[in-house]
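Take this structure, written in structure tokens, and hold onto it; I'll ask about it next.
Only one protein chain is missing from this complex, and each of the others stays in its spot.
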Amino acid sequence: MAASPHPRRTNYSERVTTSDASASPERSPEHWVLSLSCPDRPGIVHAVAGLLAEHGGNITESQQFGDPDTHLFFMRVQVESAASRADLGAALTALAADFDMTWSLDVVGRPVRTLILVSTAAHCLNDLLFRQRSENLPIDIVAVAGNHRDLEPLTEFYGKTFHHIPVTKDTKAEAEAALLALVRELDVELVVLARYMQVLSDDLCRELEGKIINIHHSFLPSFKGAKPYHQAHDRGVKLIGATSHYVTGDLDEGPIIEQDVERVDHSRHVNELVAQGQDVERRVLARAVRWHAEHRVLLNGHRTVIFR
Amino acid sequence: MAASPHPRRTNYSERVTTSDASASPERSPEHWVLSLSCPDRPGIVHAVAGLLAEHGGNITESQQFGDPDTHLFFMRVQVESAASRADLGAALTALAADFDMTWSLDVVGRPVRTLILVSTAAHCLNDLLFRQRSENLPIDIVAVAGNHRDLEPLTEFYGKTFHHIPVTKDTKAEAEAALLALVRELDVELVVLARYMQVLSDDLCRELEGKIINIHHSFLPSFKGAKPYHQAHDRGVKLIGATSHYVTGDLDEGPIIEQDVERVDHSRHVNELVAQGQDVERRVLARAVRWHAEHRVLLNGHRTVIFR
Amino acid sequence: MAASPHPRRTNYSERVTTSDASASPERSPEHWVLSLSCPDRPGIVHAVAGLLAEHGGNITESQQFGDPDTHLFFMRVQVESAASRADLGAALTALAADFDMTWSLDVVGRPVRTLILVSTAAHCLNDLLFRQRSENLPIDIVAVAGNHRDLEPLTEFYGKTFHHIPVTKDTKAEAEAALLALVRELDVELVVLARYMQVLSDDLCRELEGKIINIHHSFLPSFKGAKPYHQAHDRGVKLIGATSHYVTGDLDEGPIIEQDVERVDHSRHVNELVAQGQDVERRVLARAVRWHAEHRVLLNGHRTVIFR
Partner (left out) sequence: MAASPHPRRTNYSERVTTSDASASPERSPEHWVLSLSCPDRPGIVHAVAGLLAEHGGNITESQQFGDPDTHLFFMRVQVESAASRADLGAALTALAADFDMTWSLDVVGRPVRTLILVSTAAHCLNDLLFRQRSENLPIDIVAVAGNHRDLEPLTEFYGKTFHHIPVTKDTKAEAEAALLALVRELDVELVVLARYMQVLSDDLCRELEGKIINIHHSFLPSFKGAKPYHQAHDRGVKLIGATSHYVTGDLDEGPIIEQDVERVDHSRHVNELVAQGQDVERRVLARAVRWHAEHRVLLNGHRTVIFR
């Protein structure tokens, strides 16, 4: 389904869900989440609320934001409605044409099909696997792929498939082709770089724009690039941090989704910073993945709007 | 103007502002803030958005929340509209009757007429006076009243009037009568207890319900009553806190607006906890006063909804 | 070895380590950690430093604290020395007699033999198992015991032995006897209640005094007892917390080791508080276990001194 007149700007995939299969005239209501952005002007909220009301919608949660700098308007609505996706989609497509609107529609809580890329560090993968099982983090981890085999047992303990895709300087192009094939074959909507220690090519970044989330182990824009904890230790900072962001061709420059910090002191060696930082990294990454999967993250140029 | 069919439940005062005096047919748009709550049911957002659209409104910010436990719906909207207060008020009164709605309408940023009550501790008063002057905290401190004279010079440095209203066991009733007279004479919309070390009578609490904000120097519900830092030190807690809440007849039991904490360790004497706690107290109180003055705090039974 | 004239007050076990087996006259230096407390008076530091200097010690880290309220003195020293444990122990025993001192001596980083008790919630167990494997948390998890079998697979994935010890009202005494037998048989130094949903008997608490750490899912002393997140939600607090403490016969009243909080808002249902709270719980418990295992926690009456 064409969700948007600006498909490049669409963050979210739309999918047919099982609940959508029914053609029964007496549907039970579904809980939808609608996210949209467009140039700001009067009447957007009224038009959207009107469209939803015409489809018997009951708004349960809603947030809006108009950016006075970019003159863009952002909205996220959760609404209960017995209308079919086809009907809602047709109405939204018409509305979007009027308002030059980018939108996405999904069912609240539908697990987003997610591929996790790893190297050897286990803390982020372990955290995502555990949360997905126990806390209803709304993702469906369809596979884990690693350039090393270290995390295969952990992956399999959680009943997931591990793909070993080694990467060397000479095989980087093939490895990326294998990743992209996996993304297509498994119908992947979100790729999470869970301390995946490879820089992706510009082509792959573009191909998956808005669909790759990385965790960087510093409070960006400080300490870009390699060995950020060593840089932080050398500078003598009093807080270390982590940053989760969308991946773009500019290394460590993509739109920031979430950041957090922890206090350190002079007595910490670099390797203690690394260990302590793992706590921040996994917490920050898990929040970013959750908000993305709940369609709470909207792009505003190279910045993000987060409707928490 | 009668803002609501349930005036007892109204949190906010409505006032005629200078911008409202104009009767010109070509008004320039005003920036309004509308807060409301009502029993939850389909169609509220659509009805409100429709009402605002009919008055040429452009929504700049909006938040909604439906509480699944209390089945109440809460909404805060900022909207630009050239409509007069009278017109908007009439439309809202009609709508409120349909939805059994409590609402308030104000101009964004209008300073709320505020009376600050103090005893001898200066930190909260100093903070509110300073913020009001320098950071556009949207309150107008119309007077400061104290049961001691210690804070008169600080008050007068900021060009405010200080009222000395001493309180003894025998004169408590008279003192409260004097306070209430001040509230009425100065058209006070908000009373802030900035470490005012007197317990207000039930009658006064009822009279000013929803209009008195207190700062308690503990992380409630821990350490109610007197000397909370001594209680905290004795229990050996690792974080101390402060709580800002609406005052009700139940001491330290009113609806919580904001809380925060700071880390302490075993080496801190009680008097150091007291000094360190002043930082948390003034920060927490300032946030609560700001959110109240910006109509971001709505009552949900004995809890609060905060639209930040 | 009798470490102290007040054995009941000793927090830590002393053990013969492999490095102690050598009787060679040219020992390579060992890294020791010495923790002690005694009534405060002049000369303690000098006496301790002198004793260590006599044994060729080089102090690498040291912290002291004299409590003006209890008139007790606390000290933790890390020292490199080639002296044997027997020699150091004899000297310390003599010193302790002079100063009425409680002390413990251990090798820095020696893993503390730990038994983890669980019911069905996995987050704390998963966290401890993961940290122990990956971050050098200095514990040796010698077994996991649960009153349900739910966490047996997770335990076994990490190569640990799971003991199923069911508890009913009628079998509580037998279950505790089985636990105590396990503690003795496995030479357990530390018992961690990782969301173990059983109240231990006074007898067991006394038997293992200072050796059991619990995680309570509230910011104590608020919300003691059952269902703290429900209590917190009902009170409308703006931060939820967790508290790690030594277990005593007084439920949720033991000496606090660590606490932390996370911000919540009005939109969170109780079950979301529960999920969000898991993050705080596991973080707080892991810190408490680490500090205990590193001999950083000293008892000061019903409070703790933490040398971080």
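The letters A, B and C name the chains in turn, as written, and every chain counts its residues from 1.
By definition in this document, a residue touches a chain if its C-beta (ideal position, glycine included) is under 8 Å from a C-beta of that chain, and two chains touch if they have at least 3 such contacts.
The structure displayed is predicted, hence computed values, not measured ones.
**Student:** Tell me which residue among A:Asn136, A:Thr161 or A:Ser222 touches the hidden chain in the full complex.
**Tutor:** A:Ser222
**Student:** If the hidden chain were put back, which of C:Gly43, C:Pro153 or C:Pro166 would touch it?
**Tutor:** Per the contact definition at the top, the residue touching the missing chain is C:Gly43.
**Student:** Touching residues of subunit A against the unshown chain: what are they?
**Tutor:** Within subunit A, the residues that touch the unshown chain are 65, 67-69, 219-223, 234-239, 241, 255-261, 265-267, 269, 300, 302-306, 308.
**Student:** Spell out, residue by residue, where the missing chain touches subunit C.
**Tutor:** Contacting residues on subunit C, toward the hidden partner: 41-46, 49-50, 52-53, 56-66.
**Student:** Provide the residue numbers of subunit B that touch the chain removed from this figure.
**Tutor:** Touching the missing chain: residues 61, 122-123, 126, 130, 134-136, 153, 157, 267, 275, 278-279, 283.
One rule holds in what follows: only the chains that are shown with their structure count from here on.
**Student:** Degrees of rotation, nearest 5, to put the Cα trace of subunit B on subunit C?
**Tutor:** 180
**Student:** What chain is most central when centres are computed from CA atoms?
**Tutor:** A
**Student:** Farthest chain from subunit B, going by the mean of C-alpha atoms per chain?
**Tutor:** That would be chain C.
**Student:** Ranking chain pairs by contacts, what comes out on top?
**Tutor:** The largest set of C-beta contacts joins the chains B-C.
**Student:** I'd like the Å distance between the centres of subunit A and subunit B, where a centre is the mean of that chain's Cα atoms.
**Tutor:** Between these chains, centre-to-centre, one finds 37 Å.
**Student:** From the mean C-alpha coordinate of subunit B to that of subunit C, what's the distance rounded to whole Å?
**Tutor:** 44
**Student:** Please set out, as single numbers or ranges, the residues of subunit A touching at least two other chains.
**Tutor:** 61
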